[in-house]
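With one protein chain withheld, the remaining protein chains of the complex are depicted in position.
Chains here go by letter, A, B and C, matching the order in which they are written, and residues are numbered from 1 within each.
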Amino acid sequence: MRQARVHRLPAAGPDDVTALAAAFDAGRIDPGAVVAVFGKTEGNGNVNDFTRALATRALGDLLAARTDPATAAAVCLVMSGGTEGGLSPHWIVFEVRPGAGGEAHPDALAIGRAHTPDLPAPDLGRLAQVDMVAEGVARAMRDAGIVDRGDVCLVQVKCPLLTSERVAAAGGDVATNETLKSMGLSRAASALGVAVALGEIDRDGLTEAAIGRDWALFSTRASASAGIELLGHEIVVLGTGREWSGPLRIGHAAMADGIDIEPARQVLARLGLPASGQLEAAQRARVVALVAKAEASPDGRIRGSRHTMLTDSDIASTRHARAFAGGALAGLIGHTELFVSGGAEHQGPPGGGPLAIIVRAAEGTTP
Amino acid sequence: MRQARVHRLPAAGPDDVTALAAAFDAGRIDPGAVVAVFGKTEGNGNVNDFTRALATRALGDLLAARTDPATAAAVCLVMSGGTEGGLSPHWIVFEVRPGAGGEAHPDALAIGRAHTPDLPAPDLGRLAQVDMVAEGVARAMRDAGIVDRGDVCLVQVKCPLLTSERVAAAGGDVATNETLKSMGLSRAASALGVAVALGEIDRDGLTEAAIGRDWALFSTRASASAGIELLGHEIVVLGTGREWSGPLRIGHAAMADGIDIEPARQVLARLGLPASGQLEAAQRARVVALVAKAEASPDGRIRGSRHTMLTDSDIASTRHARAFAGGALAGLIGHTELFVSGGAEHQGPPGGGPLAIIVRAAEGTTP
Amino acid sequence: MRQARVHRLPAAGPDDVTALAAAFDAGRIDPGAVVAVFGKTEGNGNVNDFTRALATRALGDLLAARTDPATAAAVCLVMSGGTEGGLSPHWIVFEVRPGAGGEAHPDALAIGRAHTPDLPAPDLGRLAQVDMVAEGVARAMRDAGIVDRGDVCLVQVKCPLLTSERVAAAGGDVATNETLKSMGLSRAASALGVAVALGEIDRDGLTEAAIGRDWALFSTRASASAGIELLGHEIVVLGTGREWSGPLRIGHAAMADGIDIEPARQVLARLGLPASGQLEAAQRARVVALVAKAEASPDGRIRGSRHTMLTDSDIASTRHARAFAGGALAGLIGHTELFVSGGAEHQGPPGGGPLAIIVRAAEGTTP
Partner (left out) sequence: MRQARVHRLPAAGPDDVTALAAAFDAGRIDPGAVVAVFGKTEGNGNVNDFTRALATRALGDLLAARTDPATAAAVCLVMSGGTEGGLSPHWIVFEVRPGAGGEAHPDALAIGRAHTPDLPAPDLGRLAQVDMVAEGVARAMRDAGIVDRGDVCLVQVKCPLLTSERVAAAGGDVATNETLKSMGLSRAASALGVAVALGEIDRDGLTEAAIGRDWALFSTRASASAGIELLGHEIVVLGTGREWSGPLRIGHAAMADGIDIEPARQVLARLGLPASGQLEAAQRARVVALVAKAEASPDGRIRGSRHTMLTDSDIASTRHARAFAGGALAGLIGHTELFVSGGAEHQGPPGGGPLAIIVRAAEGTTP
């Protein structure tokens, strides 16, 4: 019987891992049981966001010091830049305790993970990346012991991007030679890879031209984030498994646009946290983590009103989107340590995005 | 018996006044009855935001063409730059129809306005500006026929800023020689002027050193916005008056921080729009306008969690704050044409800001 | 005998035309003789740069007030946003005095202009735009009385861009749906139109796929600038004509990269201003105007060293390029009122750009 444990810790900077070190010291987290860390860092979330690399380095050094090189290297480090608005930099640390005891619970949180090989630059944003990710998701599901694809609630993918150097090294045979655009294509292909793995779209009918273009194709459970700090993919599957125990529960939904908070409210209600308005303090304390994607709606409108995210040449649209959807979700939850990441290509409907919430079941209840 | 009418119109750009021209053409708005226009434009909202000047010019030209120079010049044009996140550029047009008929209603919306003389650059951010604004607010209240200060719900002030040229012309005798900082000081002194006029703080105890520093002093009903496009102040008072009729109602509250939407929910409930979660479509249609201020909390935290708005050297904190609070409020209201402006010095508690909502009373009811 | 006159005037803001009004008042410039105004305004030079629209409006209003609507409408207003680094906002006013007297001089500055019809959104960035511009250049050359294509020194084109609205209105049949990218494509097609008109490239061999991609194709005399404030093209040809008199001379060259100032030094020497190092004050006074284009080299390198302009997601590469090339040229000239504009697609070699300098001949000399 495995048990998933999830810890949300504050970060005073991209390289501030003191809260994690303290949790190790105090025995609250077992370094050897850590399988993944999601980090919301305070960079721009785009090409030249080096906060992700700095965080990866700081986390990697700490994990290596407390475990061994192989164990540390196996931990999926999914850094997502951008804490625009009032979002707060934080870490979400995922532990899997093998013999944690307790009874299996059909709704208990399950976690699996996989790494892929390095993605050749010419494959980025193309079908080869879709397939590489789909295969990785299948492996991560097996790692989680999830058989039914319907039991998957969120697949978080960290994927690579193209730099000017990588484009040049590839001799120009790339899907795009614009670095910022490569992030979107990488997220797009990764999300379609998830959609294929989860049976949300049909691989046979998928063409390369659809990647980053045909927004009718999407996964409601994919969350992809691109970064300069890796060359392959790190894939983490969250869902419910049959052989997991513990008090953590997870739910998911898709937001139709950046201010569509009602699906999140419904998820909370299903998980035992019904909220009329903002969560009350006692309810809020039971929310362990919220992961969501946000993007500017490609048609330039939200519910018919024009937005200016796509015509702003000073601030990238992903930054706008994180701040805005982050504000909407923080208005519901009542705190700001939310893992909202930007760029939701093929992740939820156009202009919207997937959302997953992990809560702690009330003692003595079965939510 | 006067009647206030308020119209929210979309803008396809800072100089797009076609919706207003169409309303004039169709007789929906009487050009000669327009007393003020609030405009949410898509600039950066800071020093070099020329969208406000462009909008002012476009509106002024249209009003002059449809009325006469004196009438046009008397219209208060309060342009607030910044539609970060998904906020939507729009105009809020205020009409006062003198003999509109109907019965006086004790809760009917009342509007008054005043212009001040040009503010000498050395006075900006100092007690002289506080006094100039306080005197203007008193005049605007008389214009609205509001006797009881408690009947004022919002005082919107458009105030000037300092440019490098104005600083140089003043021979350096200025409260600050940093242009961006001058915007904050101008808003600060204006807000304290409102607070003095409304009896929220005591003028006798106010020192120059407190302006822009002592955040314990604030008005819960002041909203100030600085711009390069004027040298004096435009002041608009919104409240309830005894000799006004019509279906519009107004309520106000103060948000304690950027995600504090519960006060807004309570205002809506008091105005006859109780909402569990986001407003439903029928309710939303009755919301005519929402005006709010947002700012980064000066202590760098929201409910204990660190935010990065004040350490971000790429995006001004006012831009972050508008996007985030805008998202929170849009999550409640359900649309994005919200007049959220940034920089809430002495406007509401530190990190929070005032908020006013104008709604249309349901037919046959007295909300 | 016509005579070209060129005036460089400072601007205290995008809508500051006081220096031009004063020159009209003093009789230094004849409003009816103005054929074009180039304006360097202080916006971001990209999609949401409304300083160009504001400047266009201010100039148009002044010209209409001093001439008549038709004359004012015929003036080419070429606004280029972006005064990054220490570049200084200014106007370059071009007058053509018909019977100015004096003898024809084979090297005298000649000016011609043309307007094109509105460009349908689907044509932007495609061969139809190339052809529209090429035809306009031919007309502008005739207007200047320039027969030999070798006598053209610079063709300045102001071209349109796509907004989210225009893309939507076109039903998606557009070369790109990214607004910032549409600026580059519009400049690219315009530059190729100039190249076709000047015989620098062969129209028959030109394919649509080459636009914005095949950097081996370029004009060394095209300077194109895109803006939201127009829907057609404004085209101004500068060169030497047989029937022009006066003391103004013009030279041109192509910079190979952003720091390649030696060609500019050679142009100055040919025009009678030999400079070892920075121009001396007396020489500098004879430089009437400098027009240049700058861009980030597409390969990410300048003389082998990596630059970061194309991986910077905070500042657009055009802004970097203007500041950097602007600094290099200001180091040569010794002042900062330089008309350096960004985005040199097909304008000069990749990473470089065309350059033209107008000087006043020394009295009593024939440089």
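Basically, a contact is a pair of C-beta atoms (placed from the backbone, for glycine too) under 8 Å apart; a residue touches a chain by one contact, two chains touch by 3 or more.
All values reported here derive from a predicted model rather than from experimental measurement.
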item: Sole contact to the chain not displayed, among C:3, C:44 or C:129; value: C:44
item: Identified contact with the non-displayed chain, of A:42, A:123, A:200 or A:234; value: A:42
item: Of C:76, C:302, C:344 or C:359, the residue in touch with the unshown chain; value: C:302
item: Residue, one of B:165, B:202 or B:280, that touches the chain absent here; value: B:165
item: Missing-chain contacts mapped onto chain C; value: 10, 12, 42, 44, 83-90, 258-259, 261-262, 265, 275-278, 296, 302-303, 305-309, 311-312, 314-315, 319-321, 323-332, 334-337
item: Residues belonging to chain A that touch the chain removed from view; value: 12-15, 42-43, 48, 50-51, 53-54, 57-58, 165, 228, 314
item: Residue numbers in chain B that touch the chain omitted from display; value: 44, 46-49, 163-165, 168, 177-180, 298-300, 306, 308, 310-314, 316
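What we mean here is this: only the chains that are shown with their structure count from here on.
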item: Length of the line joining the C-alpha centres of chain A and chain C, rounded to whole Å; value: 46
item: Whole-Å gap between the CA centroids of chain A and chain B; value: 38
item: For chain A, residues that touch 2 or more chains besides their own; value: 44, 306, 308, 311-312, 314
